[in-house]
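Remarks on the structure that follows.
The complex appears here minus one protein chain, its other protein chains still in place.
To keep things simple, chains are lettered A, B and C as they appear, and every chain counts its residues starting from 1.
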Amino acid sequence: MSPEERHFQEKIDAEIKIEAKNWMPEAYRRTLIRQISQHAHSEIVGMLPEKNWLTRAPSFKRKLQLLAKIQDEAGHGLYLYSAMETLGADRDEEVAKLHRGEVKYSSIFNYPTRSWADMGTIGWLVDGAAIVNQVVLQRTSYGPYSRAMIRICKEESFHQRQGYEILLTMMREGNDEQKAMVQDSINRFWWPALMMFGPTDTDSPNSAQSMAWKIKRMSNDDLRQRFIDQTIPQLELLGCTAPDPDLKWNEERGHYDFGEIDWSEFYDVLKGNGPCNRERLRTRREAIDNGDWVREAATAYASKQQQKQHAA
Amino acid sequence: MSPEERHFQEKIDAEIKIEAKNWMPEAYRRTLIRQISQHAHSEIVGMLPEKNWLTRAPSFKRKLQLLAKIQDEAGHGLYLYSAMETLGADRDEEVAKLHRGEVKYSSIFNYPTRSWADMGTIGWLVDGAAIVNQVVLQRTSYGPYSRAMIRICKEESFHQRQGYEILLTMMREGNDEQKAMVQDSINRFWWPALMMFGPTDTDSPNSAQSMAWKIKRMSNDDLRQRFIDQTIPQLELLGCTAPDPDLKWNEERGHYDFGEIDWSEFYDVLKGNGPCNRERLRTRREAIDNGDWVREAATAYASKQQQKQHAA
Amino acid sequence: MTAQLNSACRQALVDYLLHLGDSDTVMSQRLCEWVGHAPALEEEVAMANVGLDLLGQARSWLSYAAELEDQGRDADQLAFLRDEREYRNLLITEQANGNFADTMARQFFFDAWHFHLLTALCQSTDAQVQAIARKGLKEVTYHLRRSTAWIKRLGDGTAVSHQKMQDAIDDIWTYTGEMFTATSTDPLLVEAGIVPASAPLQQQWLGYVQATLQEATLTCPDENAYMQIGGRQGLHTEQLGYLLAEMQFLPRAYPGATW
Partner (left out) sequence: MTAQLNSACRQALVDYLLHLGDSDTVMSQRLCEWVGHAPALEEEVAMANVGLDLLGQARSWLSYAAELEDQGRDADQLAFLRDEREYRNLLITEQANGNFADTMARQFFFDAWHFHLLTALCQSTDAQVQAIARKGLKEVTYHLRRSTAWIKRLGDGTAVSHQKMQDAIDDIWTYTGEMFTATSTDPLLVEAGIVPASAPLQQQWLGYVQATLQEATLTCPDENAYMQIGGRQGLHTEQLGYLLAEMQFLPRAYPGATW
């Protein structure tokens, strides 16, 4: 280990944040760029399944909430890309990698939103799972990422409560069709939400280094267990069930036991075979391609303005 | 008058049809091409206001009827372009003239369809007005046009009855909202339908020659009066009213009197200022432009096939 | 004949009829969207013609489903008042029109399935299914001839049309596998001789498709590629909801009205 590396690891061990200008191992930088860009891409792609019901939101209140949530997500994307750029990466280049299929975004957004209840379930389960992850990441070792997480977590918690409230309203004040919509939505998103924490620890070979660098701070399986434990009481309060016959409280462990996750589905979706992988990427690619002339115009205008100022 | 001209006019006077291979004055040919192409264009553009409710037709029965009607109109367009081509004109060239705004189609199709009732009103009033015109044109002097008219009139009468039946169903079996929809639709289409017969005879300078050639066989005003006279009893049977306070039976004339037509609106729409002129032309232009590569492919394939047959 | 069906079989048949009727309904709605936008006047006529046939078949299948279901609903109520989650159409039918090649790829794969399925249904032990299939087969024979001709024209037309046609085929391929999946209750119907088994159907379809694409100088995608399914379980792509919102607007906005 070089003196720089030793010094770096000592800071990490002492819970001192690494900042943009500090020396860091190249692999640390690369791992972070990859992770933050994936996180940013997920915020942006994650707008699409919600947009699918935005134009069909059933009331002013719900439409305002949903649009505000989507706007927050675009904002999260912006913070995260900024945090990523402190590491010397370029936003456009990372987005191009996404569009070429070289980087991923969270697989959960490859599932379609099939009813209004999905707007509740995404807020509650999907954002809920994201928060469990992000709460831990608030203590991640890289300063700008950690600070972005703190800001994002606050807003996400708000979204999660809103999502839960959508479902609660449908279960408590809704008719039978609406209640069925909620249960159906939970049935469809339950397992994909559990998959959001990634493969089981035994199949997650890169985790060890990330843990040592404190980029990651808890294992996939521990995060997943934490999510399940905190979610089941909320599920019961809704009066709904999880589509998992093996789910039950284990007094001994002090945790819920749960059934086997169908990892073949996870890997299928990851490979591009989810129901919406193609649509999501196509939508994003077209948005950027169709916007080429707009961004070019803005650049041209800005440089004309600058020239005028110089001339004056 | 040359001997050819005399012979031609004698045939006209004797009610002998002029056929494609017969000699005819150049102006007769040009007038006919213009009239038939406008008629054909009207069939095609006329599909668009109906298409606007096709995807929202309220039942299988109505959707089947409407789609069949639209299909008939495309068919009418085909006959009419064929009749026109017997005069040496080219369909693509005439369509290009339409798209360049050099030729018109019936102004009635520049009005939007704002409710389902408009599907009834267009069938009843608009096709009804067209039929009054076309019934007379069955006796027009040019053979291919006359025969096309005979075929078209049969189908149009069927459409007219269907349109009327749509309105009758809404008035007799409908709720108050549906009845209001019908009356509103009649209010909107009444005057434009009357304008379909063109300007008053005093403002219609080209009519005399067309009458002599028996391309036209009744004056605009006579056709309009005939339409009104036959329509009012149907209007009364519906239990609706016309938006014309001056409309009343004139015992002496044996016809209905009616109010002054707002010709400024007629000329505005003709000039391109109707509510839908731009959309209609744009839709047609884009359809043909977007289809360029398809038609080119079909031509290329056909010539490849021909070459293969020659080679074999 | 319907009296002889036991209740499980009857329910299975209702489900199957909804699948057929909904697929025809949605496909027809997509064709309606083309009106006024076709690349040539002759195609306006042809697309309307196919749309009409499918709409008529949809009504027949749904009328029979309503009759068997026996809950006082008619074909219109089934088509215009069920929400997305209850729709049983094939996912391929709800895919957006795209360009003319996209529409033709969708149509061709659908027609080839439809033709071989109706051919088999002409031998159904259920007289009503048989009657509807016989009537429909005449129409679908023409549909398939037409879409096959377009695949060849576009595939073996110009370089531009070839590329567009290949892209269209590659793009929609993932929705073709679903046509040969069975629900848990389909075997009851197969056993009763009411509907054909999927496996031989798939072989016929694939043979026809491969031969046509080859003649059209196009590459047939991998038959073992990953396939999207879900339509028969009411699990649709995000496109269907919009289609239904538009199609069902009037019956939803004016409940109980007669039109």
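One rule holds in what follows: a contact is a pair of C-beta atoms (placed from the backbone, for glycine too) under 8 Å apart; a residue touches a chain by one contact, two chains touch by 3 or more.
Because the structure is a prediction, the values reported are computed rather than measured.
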What are the shown chains in contact with the chain that isn't displayed?
A, B, C
Full-complex touch with the removed chain, picking from A:100, A:255 or A:295, is A:295
Out of B:115, B:162 or B:231, point to the residue that touches the absent chain in the complete complex.
B:115
Given that one chain is not shown, which residue among A:56, A:97 or A:217 touches it?
A:56
Counting contacts across the full complex, list the positions on chain C that touch the omitted chain.
83, 241-242, 245-246, 248-249, 252-253, 255
Residues in chain A touching the chain absent from view
44, 47-48, 51, 54-64, 67-68, 70-71, 74-75, 77-78, 81, 116, 166, 169-170, 173-175, 177-178, 283-284, 286-288, 290-298, 300-302, 304
Residues from chain B at the interface with the omitted partner, ascending
49, 52, 56, 112-115, 181, 184, 188, 268, 271, 273, 275-276, 278-279
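The rule is simple: only the chains that are shown with their structure count from here on.
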What is the shape of the graph in which nodes denote protein chains and edges denote touching chain pairs (line, ring, star, complete, other)?
line
When the mean CA coordinate of each chain is compared with the mean CA coordinate of the whole protein, which chain is closest?
C
Report the inter-centroid distance (CA atoms only) between chain A and chain B in whole Å.
58
Name the residues of chain C that each touch 2 or more other chains.
none
